[in-house]
Structures are given as structure tokens and as C-alpha cells.
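Shown here: the complex without one of its protein chains, the others still in place.
Per-chain residue numbering starts at 1, and chain names A and B are given in the order in which the chains are listed.
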Amino acid sequence: MIDFIKENLILNDPLIVGANVSILLTLIAIVFVLTYFKKWKWLWTEWVTTVDHKKIGIMYIISALLMLFRGGVDALLMRAQLTVPNNDFLSPQHYNEIFTTHGTIMILFMAMPFLLGLMNFVVPLQIGARDVAYPYLNNLSFWSFFFGAILFNVSFVFGGSPDAGWTNYAPLAIEGSPGPGINYYLLGLQVSGIGTLLTGINFIVTIIKMRAPGMKLLRMPMFSWTTLITSFIIVFAFPILTVTLALMTFDRLFGTHFFTLTDGGNPMLWSNLFWLWGHPEVYIVVLPAFGIFSEVIATFAKKTLFGYKSMIISLVVISFLSFLVWVHHFFTMGGSAAINNVFSITTMAIAIPTGIKIFNWLGTLYKSRIQFTTAMLWALGFIPTFVIGGVTGVMLGMAAADFQYHNNYFLVAHFHYTLIAGVVFACFAGFVYWYPKMFGHKLDERLGKLSFWFFAIGFNVCFLPQFLLGFAGMPRRVYTYVPEDGWTALNVVSTIGAIGMGIGFLILVYNIHYSIRNAKKETTGDAWNGRTLEWATTTAIPPHYNFADVPEIKGIDAFWQMKQENEEKKKKTITYRPIHMPNNASTPFVMSALFFVAGFGLVFELWWLAVIGGIGIIACLLIRSIRSHKEDEGYYVTVEELKKMEQPFHKEA
Amino acid sequence: MMDSRKSNPFPWMQVVGFLLSVALTFMAVWIGMRAGLPYNTIIILVFVLAFIQAAIQLFMFMHITEGAHGIWQIGKMLSAAFIAIVIVAGSVWVLNSMH
Partner (left out) sequence: MFKNVQSWVIGLTSLFSLIVLTALAIRSDLIILDPKGPVGAIQKDLIIYSIYFMLAILIVVYALFTFIVTKYRDRKNFDKNEYKPDMHGSTKLEIIWTLIPIIIVTALSIPNAKALYELKKPPKSTADKEPIVIHATAVDWKWIFSYPDNNIETVNYVNVPEDYPILFKVTAADSMASFWIPQLGGQIYGMPGMVNELYLQADDPGVYKGRNSNFTGVGMTNQIFRFVALAEEDYQDWLKKTKKNAPELDVGTYEKLMLPETVGEMTFSSTHLEFIDHSKNSEYALNIREKYGVEVKGIRVKADSSEEDENEATISSHH
């Protein structure tokens, strides 16, 4: 046992040891604070066991911001290493671990939870629902994501991080990687993937079945539409990842031969299956982002979204095409000209509906009244920046040219342009936009704008030179280069930009702290003169039951319409009925912790630990399956409580 | 929405469906690894077992027969079939073209 710990605790790298120590100190500080202020029970009942979609959404977003910090530090370390040639700041092994964790964390543990968090918080409010269709599953989704992420992050301090890239190609990931690192990757992603799949199912049912009366699908806000389409992509794509990860887990742990070099395995099958999931995955993150932009742009341009139906059609076309382009990730693997041709065409085709959306946003801004709030700046900054990512994507999609672009910095710049300008800008825009609804006050506008300019300009300074680095022949994932390559100047510029991005992020975090102390409290639920239903709650932060009186929807931009007919609303009288709410749930937390235990056991091939975890998981499943309806009836919000909470805002019959 | 059905009987359908799925999976593994059949026969049998298992799952615990929204059901079945064909046939085509 002692040997096991000694062999795996990483003590030889000062950077890692320093990080370990700070993590340990932070944990101790958190435990101390919770104990000193006697907040353990509060933490358990209000947050850990909550089934309230709003709180679950906030927990997702907090996790995402923490992971953004870690992924960002990874990025800054990489940039530091690459600034000058022949740099030995990071060893090749360490560098490989860093870019692997950077990619995996940013996509799966930052972008996904950030967007899932926003979807969780906003969508039920936007469609006038009480909560999601399966609140218990929602809690399970969050905790399985959380423990999967913890499992992945533990690799950093214990055993060694995965180091085969976020794409984890065979045979490097199997024969080329003894050690637990890749196992962490396979199991961490597997556990957190469970949560994502459940969320996809949850939102499909919620949106189809639980909309407010009168809210036909074609009257739904755009963010809810993107959530619906994204959920369909999740449900169809994530099982591919589940199976693929499981197959490689079997290869590594149990001696099967799906992707091995020998005994009939085929390493190319991993690339094929991984990207069959991987490409829909990037649309899973970008479509909700598009939804956020639609909301923000319409709100701060004070104009209804241009081309609502066309936007929906393009969403559907994108989601359909997203399953037909995956081979463009390995044009150079030796496929026939026919295959590369077909996938070139599908890849370039997917730019068409995306372009339609850009023009529709421009159409929304046309003859509007643009207010440059922080959220709007993020959305406006997205348009010109993302288009660069989009057109370079079309360039990459031309397979014959891709033979030169593949795996070099042109590709790296392209996907950062689409992912950061598309997804990260949207996460920040959505965060600033819905912040008053989550916490009851706005983020400071001045600081917000400052963080935007630092981040957006820094981003362009960081990544625009990388297109040129690609043309100069610099491949990705190299840990250093020689002066004769001629890449130094561009790398220096790129690092300067990265520092700008880091400053922008720090200002954003400081803004949170500053606003808690200094911002005015919101008095209404309508911080921005919004157009959609989530702004129609009676209080700044919605009550846990969302709406005591679910309004009748008469059109798109339901709340805006309601405000136009303001007089009728004021005179309305309401009869309160008791509201049936679900109970808190503690089993998902325990089950997810057991997933962690089982996963950890599998990572280190400690079969006894894995079996114990597995038995525990099955026990939790049985507990819930057998008990649920008989004993878990939920509770009722009584009419008296409702009257007290709603009284200042409505007259009673 | 909270469903206020009365207390349920034991979920027989789910348990039987689960056990059948496990059995069919083991059968497929046995056919693939031990039965000593010619290659093409194995492929065909495994596919047949897969379709049977999909049908069992759809009917026994995916509630395919319930629910009013017929148009959604048809749409979802077609989408799922489309995706499955793209994945399987697409993978076969792609991997065969790479020698």
C-alpha cells in the first residue's frame, strides 16, 4: 500500500509539487471555513442534494470556471515553453501531459459544463416550466460529471496525467503508454459522459413535454431551440463515445484487441470511432453558444430575431450534417480520393447553414438600437472573430489542401477561433447576461468591458499569428523547435496575446468578487428589459418553484409581448394552488462517489476496489428503482407560502 | 412534472428485458469467439442478435408502444436508424478504403 502511494505520488517536478501543495491548502481552507461557519448542513441540503435546476446550473458553472482556470494555466505553461526555441522550461513528458489535459479539460470539463449549466438554469424558466422533467437524474448528471472530472484531475497529482493528446490515438494510447495516465482519461471521460447523456435525455423530454400553455415549438426562444437540437445530438453521439472508451478500456485492462497493433486489432478504428463522436461533440458545444448569441443580440438590439424560422432550419441542417463529416479529421490517413472527396463536400457544406446564421444575426442588428453592454460586446466580438474560424474551416475542408494543413498550427488556430470565439465568448456572454437572474445583482459593467477587450484582443494576438506558423510548417504538439525554423517571432507574439487573455480572465473573476461587494441589488426580475420568459419571474432570483402563475404564451418573445400589453397584466388576479415539488436526493451523490471509487480501482487495476465500487453503484440503482414512487412523494408548497412570496407583486382574488 | 401514480408492482418487464439483453450479448460473444463458424456466418448472426436485442429493449423498457406523439416516434426511429447506418456503413466504407 505504501509502495503504491510512493510510486504514484509525483514528487520530482517542482511545478507539480507546487500545484499539489496549493490544492491541498485550498482544500484545507475550504474545510476550515465550512466548519467554522457551521455550513456543512447548509451545503448538503441546499446544494449537494438539490434537484433544483437553477442550483444545479450554478454548480455546473462554478465547476466550469474552476476548470477554465486549470485549462488556462495549462495553456499559459505551453505558451511559455514555446516562446523561445530550445526551451527546457518543460520536459517533453510534462509538455505532453499538459497539452493533453488542456484539450480534454477545455472541451469536456469547461465548455460542456458551462453550457450545460446555462441550459439547466435558463431553459425551464424560458419555457415556463417548473423544473426539468427528471430532477433526480439532473442531480445525478451533475455529480457524475463532477466525479468524472475529479477522477481526471487526480491524475495530475497521483499516477501521472494522460499524455497521448485529447484525441488519445491508438497505438500510442495502448502499446505506447504503459502507466495509469490513459486509464484516467478513459475512465474520467466515461463517468462524466454518463451525466451528459442523461442531461440530453432530460432536456428533450422537458422541452417537448413541459412548455407553458400556448408556447408552441415555433414560439420558443432560440436558446431553448438550440438546447433541444443539441440534446438530440448528445443522445445520438455520446453512446459512440461510451462504447469507444469502453473498447479501449478493455484493450488496456483486459487484453482484448480492438485497437491494438497485433492480433487483429485496428488502430484506425479508434480514430474513426472517436471522431464519429468528436465531430458532433463540437457542434454540441457550438449550437448552444449560437443560442446564447441569439438571445443576447435580440435583447440588446431591442429587436426581434431576424429570420426565426430560417435559424431553426439551419440548426436542424447543422445537426444533421454534423454526423456526416467526421472523416475530415483524418484526411491524411490514406483514404481513397473518393472518400476524401465526399467528406470534403460534406465538410464545406456545413459552413452554409452556419453562414446563414451569421447573416441573420447581422439582419437582427440592422435597423435596431444597439446597446453596448458587456454581454453585447461578447456577442458582437463573436461575429467577426468566429467568421475567421469558419472560413479557415472551409479551407481545411478541402482535403487536397488539408494534406499541408493537417496537424499543424493552421489547424490549431482554426479550432481555437471557432471554439473560443464561438463557445467561450458565448459562455462569458451568457454568464454576464443571466448573472442577475442567478445572483440578484449585475456584474460591474466597466470591469466587464475591460475583461472583454483584454480577452478579445489578446485572443486575436495569440491566435492570428498561428495561421502563419501553420504556413511556416510548424506542427502541433511539438514541445520545442530550433531557431533555424524561423518560428520564434510569431511564437513570441502569440505568447503576448495569451498573457492578455489571462489578464482578461482574471479581471472577469475579480469582477465577480467586486460586484458581490459593490453592486446594487436587482429589485425586479427583469434586469435588461428582456424579451423572453425567464425575465418574467416575480423576484430577481426566481423562487424555487419558478412561476406561481404560469402565463399564457401568445407569440415569440413572450415576455416582450406581455410587457406591451402591460395594463392587462397588472389587473390580472390569481388563485393560488399548492405546488408539487420534488424532494432532495442524496443517492446520486453517493452513486457518483462510488463511480469515482470504481473508476479509480480500474485505473490502477485494483480489481477489488472496482468491484466494491461496482456493487455500491448497483445498490444505489436498486435503492432508487425499488423505492422511488412508493416513498418519495415530494412535498407541496402551500398556498400560504405562495401568498407570502408572491404577495408584493400580485393582487389576490 | 410529478407523476402521482399509485405504488407500482414489481418492474417485471424491465428485469426480464435486462436479463434477455445480457443473455443475447453473451450469445453473441460465444458465437464470435467459440462457435467455430465461418466468418460471414458470424457477422450475420451477430447482426441478427443485435437487432433482436434492440427490439427487445425498445418494447420492454423504452415505452415505444406508449405515448400519443406518433409523429415524434416515427421521426425518432428514422433518425436513429439513419445514424446507425451512417456509423456502421460509414465506418466499414472508410476503414476499407484505407489499406
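Definition applied: contacts are C-beta pairs under 8 Å (C-beta built on N, C-alpha and C of every residue); 3 or more make two chains touch, one makes a residue touch a chain.
Not measured: the values here are computed from a predicted model.
The residue touching the chain not shown here, chosen from A:G18, A:G334, A:P483 or A:G634, is A:G334. Contact with the chain that does not appear here is found for just one residue of A:T50, A:N272, A:N460 or A:T495, A:N460. From the options A:T49, A:T480, A:T539 or A:S586, the residue with contact to the unseen chain in the full assembly is A:T480.
Residue A:G470 is the one among A:G470, A:G504 or A:G613 that touches the chain not shown. Only one residue from A:G18, A:G176 or A:P483 touches the chain missing from this view: A:G176. Mapped onto chain A, the interface with the missing chain covers residues 4, 7-8, 91-93, 96, 159-160, 163-165, 169-172, 174-180, 251-252, 255, 260-263, 267-268, 271, 301-304, 306-310, 330, 332-334, 337, 340-341, 344-345, 348-349, 351-352, 355-356, 358-360, 362-363, 365-372, 380, 383-384, 387-388, 391-392, 394-395, 398-404, 406-408, 453, 457, 460-461, 464-465, 468-473, 475-481, 485-487, 489-490, 493, 604-605.
Definition applied: only the chains that are shown with their structure count from here on.
Annotation: 30 Å between the Cα-based centres of chain A and chain B. Residues 130, 133, 208-210, 232, 236, 240, 266, 268-269, 272-273, 276, 323-324, 326-327, 333-336, 338-339, 580-582, 625, 629-630, 633-634 of chain A are the ones that touch chain B when the two sit in their complex.
Residues 1-5, 7-8, 11, 69, 72, 79-80, 83, 86-87, 90-91, 93-95, 97-99 of chain B touch chain A in their complex.
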